[in-house]
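The complex appears here without one of its protein chains, the remainder shown in place.
Per-chain numbering from 1; labels A, B and C assigned in written order.
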Amino acid sequence: MSHKTLNVGIVGYGFMGRTHANAFRKVVNFFDLPIKPVLKAACGRDEAKLKDYCDRWGWETAETDWRKLIDRKDIDIIDICTPNDSHAEIAIAAARAGKMVMCEKPLSMDGPQGEEMVREIEKAGVANMVWYNYRRVPAVTFAKQLIDEGRLGRIFHYRAKFLQDWTISADLPQGGAGLWRLDAAAAGSGVTGDLLAHCIDTALWLNGNINSVTAMTETFIKERKHSLTGQTQEVKIDDACAFLARFDNGSLATFESTRYARGHKALYTLEINGEHASVAWDLHDLHRLQYFDHRDRGNLRGWRSIHVTDGDHPYMSQWWVPGLQIGYEHTFVHQVADFLQGVASGTPAAPTFRDALETQYVCDAVLDSAKSGQWQNVKHV
Amino acid sequence: MSHKTLNVGIVGYGFMGRTHANAFRKVVNFFDLPIKPVLKAACGRDEAKLKDYCDRWGWETAETDWRKLIDRKDIDIIDICTPNDSHAEIAIAAARAGKMVMCEKPLSMDGPQGEEMVREIEKAGVANMVWYNYRRVPAVTFAKQLIDEGRLGRIFHYRAKFLQDWTISADLPQGGAGLWRLDAAAAGSGVTGDLLAHCIDTALWLNGNINSVTAMTETFIKERKHSLTGQTQEVKIDDACAFLARFDNGSLATFESTRYARGHKALYTLEINGEHASVAWDLHDLHRLQYFDHRDRGNLRGWRSIHVTDGDHPYMSQWWVPGLQIGYEHTFVHQVADFLQGVASGTPAAPTFRDALETQYVCDAVLDSAKSGQWQNVKHV
Amino acid sequence: MSHKTLNVGIVGYGFMGRTHANAFRKVVNFFDLPIKPVLKAACGRDEAKLKDYCDRWGWETAETDWRKLIDRKDIDIIDICTPNDSHAEIAIAAARAGKMVMCEKPLSMDGPQGEEMVREIEKAGVANMVWYNYRRVPAVTFAKQLIDEGRLGRIFHYRAKFLQDWTISADLPQGGAGLWRLDAAAAGSGVTGDLLAHCIDTALWLNGNINSVTAMTETFIKERKHSLTGQTQEVKIDDACAFLARFDNGSLATFESTRYARGHKALYTLEINGEHASVAWDLHDLHRLQYFDHRDRGNLRGWRSIHVTDGDHPYMSQWWVPGLQIGYEHTFVHQVADFLQGVASGTPAAPTFRDALETQYVCDAVLDSAKSGQWQNVKHV
Partner (left out) sequence: MSHKTLNVGIVGYGFMGRTHANAFRKVVNFFDLPIKPVLKAACGRDEAKLKDYCDRWGWETAETDWRKLIDRKDIDIIDICTPNDSHAEIAIAAARAGKMVMCEKPLSMDGPQGEEMVREIEKAGVANMVWYNYRRVPAVTFAKQLIDEGRLGRIFHYRAKFLQDWTISADLPQGGAGLWRLDAAAAGSGVTGDLLAHCIDTALWLNGNINSVTAMTETFIKERKHSLTGQTQEVKIDDACAFLARFDNGSLATFESTRYARGHKALYTLEINGEHASVAWDLHDLHRLQYFDHRDRGNLRGWRSIHVTDGDHPYMSQWWVPGLQIGYEHTFVHQVADFLQGVASGTPAAPTFRDALETQYVCDAVLDSAKSGQWQNVKHV
């Protein structure tokens, strides 16, 4: 078949704007795709920054109003990289205009808003996906394969943490460019939506639905200056959040996230203990999967540090040769490749909006539990 | 001064009987003590096993009834190594007879029983100690020194886990010799009293009192054969327990223990994140302390793997030379040394019965919360 | 200044052809460069493969004869990615035609050939560079900074290894596409030129010149089928090579490389021990530098595992945020960036042909010593 193309219009040029642009540009060099993305238009409010962004990444055209971008006939995919509080409005407008939608995580500010997004996107019948990129770290995808093979057997325990330390200083302001994650109005929540949402998305994928949770949150620094107004204001996001959970499959879980764990930059870790085998992974050495198999001969049992860089590891045949690592940015390339394969094949790549709504429900239950001090059942999609 | 001696009478010759005997024998070779222990008498019900035990370790005499042991005038210290359900009776009788008492952990079956023990031991005014040995791993003691120095600053997070995998097989029986830890009647609880009690003791020592907890427990294998009766019976202990906690100092904590974590033999881990620095430690490499100091030059910051084997590390000047590890058994030697120093100096070595009661209160709150599904405040000593 | 561009013509579309193409494409997205590379032409003998390569990477035009490529007026830089036996001829022709030359490592088949290349390239006065990419792993570049700062002090020891295991099977053929590294006629040598050359290049950069060496080599599998002829032939390359060395600065070194180290895919490791501090690094976790500083307080000394992903680490401000790894391919991007900066500034980026000739001299001395059984002095540039 002749190579088909799809024109991408991206909204937002911040950190995620860079990771997505890189993915759209690079995917064709490494993956044989039935459909190729074209970096057609980028949209942002600051014209100078927008121009720089387009020049640097090769976006063909620029728009300063996302509604105009959505109106354009030559745009097939709207890719949303804006702060959380604008996801719903843009996504719904794009869906109504018949565009495919790729949306940064978390899907929405909360479950009800997410429900509306799912309703609209499914009514429009357009391809859709949420950028929970860590599913596509080869070592994590490989863990999924091992679980699906049945190598772990019955699961007893799931553990996940996402630890950072960049907001410990009381002098760090909240809000504004680069700091909207500290502003509850823009972000919806703190570490729960920003970091735990990643942990939850992966967990639901690897271990099925969560039944119920009990949680606690904390805001260690109660007031911070706002970077735009200069006013000292109450900090309304959660600096840290931990919760216990029970999965539908009977396994127990602990989840934790914080931006006050001195010494950890972006330490997302997970571990799963099954009847026969266990796996563990962390983002600071993302190219390795730790694997323990009880079926190994007794005195030869040990945690294997698998360097997930071989051709028979997920995605890795497309990259270099055994032993040579890839990194963070490649997860986005994988996601684009899978999204486009999904569009071509008719089998949508996960996580869709619907999949991501389930994560939203868990976040809601967690935040509710932190307030109520009660176990909360998780609503399901 | 001339070397004074104290005569020890031990009750129980099981696994703990071995660790204590080794400690009493060995401490004089490595530590200069004002008072030396004498392995005077061992007590157990099985005469043949008792004789073997005495022969192997050099206990001078044997008794098959612990009450007779306590009656003996030549015994100064009663050391209790029996299953948990007999700690109180023996300890109280010993205290009333004016003996010093060293008691295996956990102190008691629950808080109220522990309160009675503390009341009696303090009324008797005898030296007392509970064998929470992991405080005296040099790397853990060193962590305590660093905290006391103020190197960590304000504490934000505490994390502890104790993971094992030895009860996963459904064929493992419960109860009886070597398996009393699986029998609720003898053990009181499962992993909570057996493993989490260690984690809690260390945590209280390093990070102060716990204010409140919310917990969950699970028994994965619901029925097991009893090793003595051969009958299949309900399993009443907790196979796994996890809880969230808030400390009085404002820090948040997660605790977890299980015997269903495939791949982990005795993986007690702890991590503490402070404003300026963090420490982490695990029992599978007990001779190392991980340390991160934010005050290091920015681009030179990293987790330091400190091989805690130098002469200026706690206890290590008594052992070998830098780089040469000690192991598990040495923690008991340190505890004996400190206990005897405490007796000589009049400043009791911790944890005393009173200290250990605080751990018992936390365990009670955890088990209560697991039943009620509510946050529980922790009673304090 | 207005952005200048330079047109690149690449020769070879194999593994290195991919790494270079990716680097030329990607560098402009991440680095602000005074001169930008244009992927103008690719050259290779197999037209179909060449077309695929051009399509995939966006090379504007194709040539099947490298002489024609060199003749083209619109080409500014010739980038050589062919097997070692053709480096000299192409590089010299390109230099004589006034092209800048970027050449894959090793520079040449041996020292004398390298001398001729240096003579010609310097006579032509064109910018030149050899792709010893591992210098530009951020952790390795950071090690260089620490050494230059004087943090290590007097150097006592240097250790490097490059271990692989991909040729252990006796069934693996030699020669032909993808296997020319096993063919002495095409490669010049085995692991010495392929792997040790990397170790030597880094070592000369970090620790200065090598004075003398004593070496041994081995070919474990003596005969292999040739992949093109099907004939069983003597294997003439070295499967393994180890040597001892003395540097001009008085430090001692061990170097080793093999393709028979079961369990290691591409494990390039190095360690340097200085009076005050030591560093260690390995390619399987290339984003970390291990650092030990004796000036730390005595009981707090330990190897720091520095996650070299912060903005104040070399090159890292151009990539993502702290904690997020980059990988293998990025080293080539850095090299292009530095080469172009060097062209613009007039200060050539290292290693130049002249720098790479020094590595060639060490390789020659190593191979000579392996034959003679004698210590060999290293010729210097």
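We adopt the following convention: contacts are C-beta pairs under 8 Å (C-beta built on N, C-alpha and C of every residue); 3 or more make two chains touch, one makes a residue touch a chain.
Quantities reported herein were computed from a predicted structural model and do not represent experimental measurements.
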Listed residues B:D85, B:E116 or B:D285, member touching the removed chain: B:D285
Touching the absent chain when the full complex is considered, from C:A277, C:I306 or C:V378: C:A277
Identified contact with the non-displayed chain, of A:R96, A:H226 or A:R304: A:R304
Touch criterion as defined above, residue of C:T258, C:T309, C:T331 or C:Q360 at the omitted chain: C:T258
Footprint left on chain B by the chain that the document does not show: 15, 19, 21-22, 25-26, 28-29, 56-57, 164, 166, 264-267, 283-287, 307, 309-310, 319-330
For chain A, the residues touching the chain missing from this view: 142, 289, 291, 293, 296, 298-307, 310, 312-313
Residue ranges of chain C at the interface with the undisplayed chain: 156-157, 159, 163, 165, 168, 214-216, 218, 220, 240, 242-244, 246, 250, 252, 254, 256, 258, 260-263, 273-278, 292, 294, 301, 303, 373-375
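We adopt the following convention: only the chains that are shown with their structure count from here on.
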Furthest chain, CA centroid comparison against chain B: C
Centre-to-centre distance between chain C and chain A (centres being mean Cα positions), rounded to whole Å: 36
Whole-Å gap separating chain B and chain C, where each centre is the average of the chain's CA atoms: 55
Contacts with two or more other chains, residues of chain B listed in rising order: 301, 303
